[in-house]
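Note that one protein chain of the assembly has been removed; the remaining protein chains are unaltered in position.
Letters A, B, C and D name the chains as they come in the text, with residue numbers starting at 1 for each one.
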Amino acid sequence: NGDSGDGEDTDTEDTTEDTGSEGDSGEEASGEPQEGGTLNYAIDGEPEGILNVHYYGTATDFEIIQFAVDPLFEYDENLAIQPNVADWSTEDNKVYTFTFEEGIKWHNGDELTVEDWKFALETLASPDYEGPRYANVETIEGAKAYRDGEADSISGIEVISDYEIKITFDKARVNNLLNVWSYPMNRSYWEGVEVADILDSEKTRQSMMGTGPFKLTKVVPGESYQFEANEDYWKGAPKLDKVIVKVIDNKAVIGALENGDVDMVPVHPTLGEQVENMENVDLVTYPGLAYYYVGFKFGKFDNEKKEVVEQNDKYANLELRKAMYHAINRDEWIDAFFSGYGSKVNAPVPTAHWIAADQDELNDYAYDPEKAKSLLDEAGYKDVNDDGFREDPNGEEFVINFAHYSSTNPTFESRAKALTQYWEEVGLKAELEMIESSLYYDKLEKDAEGIEVYFGGWGTGSDPDPSALWKSDQLWNYTRWVNEESDQLLEDAIDIDVVGTDQEKRKEVYGEWQKLLNEQLPMLYIAELQEIYGVNKRVGGVEFDVSGSNSPHEWYIQN
Amino acid sequence: MLKYTLRRLLGMIPMLLLISIVVFFLALAMPGDPFSGEIDPNNTDPEYIEEMREKLGYNDPIHVQYYDWITGFVQGDFGKSVKYKIPVSDLVAQRLPNTLFLGIMSLVITYCFAFAMGMTAGRKPYTKLDHFIGGFNYMMLAIPSYIAGVFAIYFFSFQLGWFPFNGSVNIAVDEGTLDWWLSKVYHTFLPALVLGAMGTASYTQFLRNDIIDNSNKDFVRTARAKGTPESRIYNHHILRNSVIPLITFLGFDLVSLVNGALITETIFTYPGLGQLFLTSVQASDYPTLMTLTLMFSFIVLVGNLIADILYGIVDPRIRID
Amino acid sequence: MEVVPNKDPQLKTTKPPKSMSPWAMARRKFMKNKLAMISLVYLIILAILSFLAPYITTVDISRVNIGQMKLPPSSEHWFGTDTSGRDVFVRLLYGGRVSLFVGISCTMIILFLGVIVGAIAGFFGGIVDSMLMRFTDFVLNFPFLVFVIVLNAILFGKVGGVGVLIGVISLLGWGGVARLVRSKILSEKENEYVLAATSIGGRPNKVIMKHLLPNVLTTVIVQATILFANMIVAESALSYLGFGVPQEVPSWGNMLSASQQPEVLQDMPWIWVPPAIILVFTILAINFIGEGVKDAFNPKSFR
Amino acid sequence: MSITELNKAQTEKLLEVNDLKMHFPVKGGFFKRTIGAVKAVDGVSFDIKKGETLGLVGESGCGKSTTGRSILRLLDPTDGEVLFNGEDITKLTGKRLRDIRQDIQMVFQDPYASLNPMQMVGDIVSEPIKNYHKNRKGEELKAEVMDLLTRVGLPEDAYYKYAHEFSGGQRQRIGIARALALKPKLIIADEPVSALDVSVQSQVLNLLNELQDEFDLTYLFIAHDLSVVKHMSDRIGVMYLGNIMEVANKSSIYAEPLHPYTQALISAVPDASKIGQKRERIVLEGDVPSPENPPSGCPFHTRCPKAMDECSKTKPQLKEVKPGQHVACLLYE
Partner (left out) sequence: MKNSQSNVNHDPLLQVKGLETAFSIEGKDHNAVDGVSFNVEKGKIVGIVGESGCGKSVMSLSVMNLLPKGIGKIRNGEVLFEGRNLEGLDDKEMNKIRGKDISMIFQEPMTSLNPVFTIGYQLEEVLHNHFKLSKKEAREKVVQLLSAVGISRADRIVDEYPHQLSGGMRQRVMIAMAIACQPKLLIADEPTTALDVTVQAQILELLQDIQKKNDMAIIFITHDLGVVSETCDEVIVMYAGRIVERTDVQRLFHSPKHPYTELLMGAIPRLEEQKDMLATIDGIVPSLTKMPEVGCRFANRCPKAMKECTTVTPKLAKNEEGHEVACLLYESSRPEEEVLR
């Protein structure tokens, strides 16, 4: 469904509310490191079971995969890209030369070479490729031709030696490196498997081939996954002997943590307090990269023409949107529904991200019902028929039709309801419609009738480019907000001619853009959340920052 | 006997066809691409969709579509899961053993408990013990299985730590070994208990009442009159008669197991067909959903068949041929 | 044992005792059953409270009160408040309204459909019977919960709400009753009084209405109690799983689904224990009433 | 009933049954097709004259009740005709059929099952009247019913009671009252006393006799007890496996039974009058065959002590062997 198009990042808002983004900041366990031991790692949602980093679709699957793979590059605590397996050099942000670490072994003993990466890129660009990652190779020169069958190979890829490879992108961009697919694929392992068959293959479902710190040794589908230490891991043998990833029900998280059945598990904010109170468990938090918002539908999108074709004026009035913003007590709301493990945001970029604008430069639409009322009065939204609710400036009945996705989680309904109540308190009649979550984003995408104001969430990837969500010619620009200035700023931010290779310059442009959105309010930005893990005190060596955790080979069990 | 079974099996075909038609129309009523999971839901390119629709035959007349679907289905081609992106048949093959195991275990539990309690209560009706068992059963009947399941996890897994609260097996043991089986039993016990408890209460009461009924029958008097010891009368003459209706419940049990599995498996995160069904509903995984629905109906049908056949086998008064 | 009061024409000395219809006898017998009576009283009080809920309290039950979330029981909120700051006690009353309403409506519709189909099939026999029974078998072959969920999944989003739930449940649930009524009619039909009714010139519809149905009714009533309990459980289970009553409508099942949140399950029992207890007690009560009714109608007591 | 009366009545045949057959289909096989038939009644002929009582005896399952019910059209006979007052009633439908039931009524065997437990006795007895005479209601109807109740020996307050408050004999009286309510001409009494104790049985038998005189009734009296039938009837028909074996005046049938089955039947009846003298019983071998596949030829030949080869081939027809005595047996060809 809706995805910001970034490789490592995934569905940011789904029924189980995983926000599988990586972040920053840390927490350290103390105690004596110990060799060996088994770590029980839990995921509280059902994985789809695609154990292939090139194909997986949900964050849950990646939580399993992460133990066995090792990306070519990694991100530091500022989300700045760093060499890992590979280092790179470029002159012009168009042609890159990558140099691989030598002597890295695949789990089956094969040596990792640039051929494996080439193989990965070719697979992703193959016309038969069924996974969602074509976008990560699309920018390589010749990838499109390869995919369309016009070429036998991707012209932009040039193997120099076993450890050196040159990649040419179709044009210079600031984010070419951030975007390009950064996992190799063991060519000999996949020998004999057609690209079209990879997804269904046993090799995808029952086993995994990586270079990471742990080897997958056993799979009980949908239930548990067993990893053993990769003693040949190039950064050093893992301290743990084994990692077992268990799928557990959300209900069981607390109990399982408490009685030590699992050592490590992502925790929903509402459970934070309970985990915090546990004696045997540390609550680890780090800033997340996801945010919630209330969007307005300003029009309808024509996917063929790639443009917004119809206008909806109901919420065109900025004063109205501002009033609605002021009416919401975001602090109270976050406290109530996320137990405080979150904070307000004033623009569609989580504050932990390096492109986040200086918060002082943004308007903070603080909770101020009086102001909301006076804004509404000024804008002509007055109660003319004394039914307790305001009518629109024409004296017609005005009802905010608010949509929220539903699942079995009953808090969704109440948090959505709470928002409508805020509006009603300032005299705006609001009606809530809960829409089955499996249909929700589909409806948003199709601009379904009846959805006017809607609740949504999104995660930002390590590549901060938000074009896919905001440019007026993008399907995923759900608000159908068309603003030339915004479009221009977004283009500028990735235009090498404008920002060059200077991160600061880029950040500045994004800052401008955030200010614009903070002024124009095509959305009401509500909250960003923290990522929370419950980690048993016996586990040591785990560090988290905004980019996620450190490599599991450093984790250990202590007494 | 064989002839009868064959005939009944043949007789199931029209029923299955009808059910499959209903399921087919349900599938048509569902939004999206119910049958194959082939259309990539992320791809919204209308051309692509149209092309796929044509390729997959969605533009054919309904009866042709049905024919294609059902012939595929009969040959084991259930389409491809939207959520898991593998053939539904593989998915079913993964989950079915677990559900079977859970079902069998819960049946064993049901029958063991029901026999023990029912016979005790039926033999000494209106005593304290009988009232106790009766009261217990009323409670069991009144507690919905999902409440029981939540309680069981809360109490046995978290408070006491006796049983695991999820999964079907400990991954650390090797498949096929004794340990592996033990681990399976260990993991399945709690959900099986909850699932089995539903049946236990009604079976116990049924057995008790039937034993009391039968102990007033003329043939019991006959047995006594010929000097048969009391224990033999109960364990033999009465029990045999009371067990007959109970055994035939076995067929109907399959039906309630299907219903029960939905809830229990979901609560215990037990990877079986019931849980798969619910996830597939939630994820609008229509191919899986359709397959399971049809499969469950099939199980019900088979259950009824088994009930009839068992009846013929265990009760000499019923002659089937 | 046959009840044979001394009714000799010769001995007119004794004053004739008040004669009682089988209904009256059953009623009296039922009234003597303490457990059943207590259950009945409980159920009636519960029903009255639930149906009067809107008059008892004027609280807006759908309102989320952020300031009052997750409060433990107190004098202000007898059963505390839930995760949305709604008063659990008030929701319990409203929940009862929905749960009982769904239970009763489903039971009624199912009985209505089942009795009609069963009675027609049983009485007329032959082709009509085989056709209707094939159809009944057909309906019975759908695993109940599975199809309710599938149908709900299809219908939700189009036409949501309690009505759909009731409709779907009823549509899938009548098979058992039809079968039961049919077999009961078949066995009752063997009784000579039915032949007698025909032989004295009764028309078929009269024979069904006046002679067969009243005698089948006892079975139907007993079945109704079982159904009622089952339907309440079905509603709550479906709601618990998220396929029942829409979430914003309080029902016992919806309230119980809060226990799916671990923090509620472990730390806020006041949110889910009351609906659980009420639900269990209600089912218990209905079962006891059912037993009482069955006892009271036990054919050994009259005829 | 005096002899002269009887003679006068004998001229008029109230009911004539000709070759009546009632076969119940046996379903089976894959498609529930009819694969056979229970030949419950297989060609029964007799007649009843006005005012007389014809007794029908036979062992259980021989088709007595089925015959009775077919006459009243509670069952639709497979074949044959039933002439009531000369009119064939086997093909009647709708209103005509209902009308005929005003004239033929039935008293049933089981005093417990033949009364609707949910109805008051008053309703039970008045229902037939209400069925046919919509205009009669209220006090008038009630008085009429009360009268009927007293007539069959029930207290008037029975009107407001329910069947369960009565003993077996009294219930049978209620059943009789119901049958009488329409003032029928013919009453088919299907084992009206076999469920009753001797002392009560005699009350009911006496009552039936009294009523016959009073209401000028004709009875088809069905029973399996020969002495009871003999006590009640003028003529007796002996049935075996759906066939009438012998019909004759009760005196002649008892004095000189012609059919071997009748002979066996009569000799089998234990009789207190024969105390002391050890008499020769004719004890039949074996059991009554199933009506689903009755023996070929004479249905009795499998158990008949006098069976000949011929008997298994030819089915004997009912023939007047002696004046007034009809027998279906090849011995008398």
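Everything below uses one rule, namely that a contact is a pair of C-beta atoms (placed from the backbone, for glycine too) under 8 Å apart; a residue touches a chain by one contact, two chains touch by 3 or more.
Not measured: the values here are computed from a predicted model.
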Residue touching the undisplayed chain, where the options are B:P61, B:G176 or B:G227
B:G227
Among D:L284, D:C298 or D:C311, single out the residue that touches the unshown chain.
D:L284
Touch as defined at the start, partner being the missing chain; which of D:A248, D:A264 or D:C298 qualifies?
D:A264
Can you tell me which of D:H23, D:R98, D:R173 or D:K230 touches the chain that was removed from the display?
D:K230
Touching the hidden chain in the full complex, which residues of chain D are there? Just list them.
59-60, 167, 169, 197-203, 205-206, 209, 224-228, 230-232, 254, 264-276, 281, 283-284, 287-288
Residue-wise, where is chain B in contact with the chain that is not depicted?
126, 216-219, 221-230, 237, 240-241, 244, 315-317
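Keep in mind that, in the parts below, only the chains that are shown with their structure count from here on.
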Distance in whole angstrom between the CA centres of chain C and chain D is 47
In whole angstrom, how far does the Cα centroid of chain A sit from the Cα centroid of chain B?
40
Junction residues of chain A - those touching two or more other chains:
251-252, 255, 407-408, 439
Residues of chain C touching 2+ other chains?
241-242, 259, 265-266
Looking at the complex, which residues from chain C come into contact with chain D?
2-5, 7, 9, 12, 16, 19-23, 25, 130, 191-193, 195-203, 206, 211, 214-215, 302-303
Interfacial residue positions of chain B with respect to chain A in the complex:
31, 40-42, 44-46, 83-87, 94-95, 150, 153-154, 157-158, 161, 164-169, 171-172, 267-269, 271, 279, 282-284
How about chain C: which of its residues touch chain B in the complex?
137-138, 140-147, 149-151, 153-154, 229, 233, 236-237, 240-243, 256, 259, 265-266, 276, 279-281, 283-284, 287-288
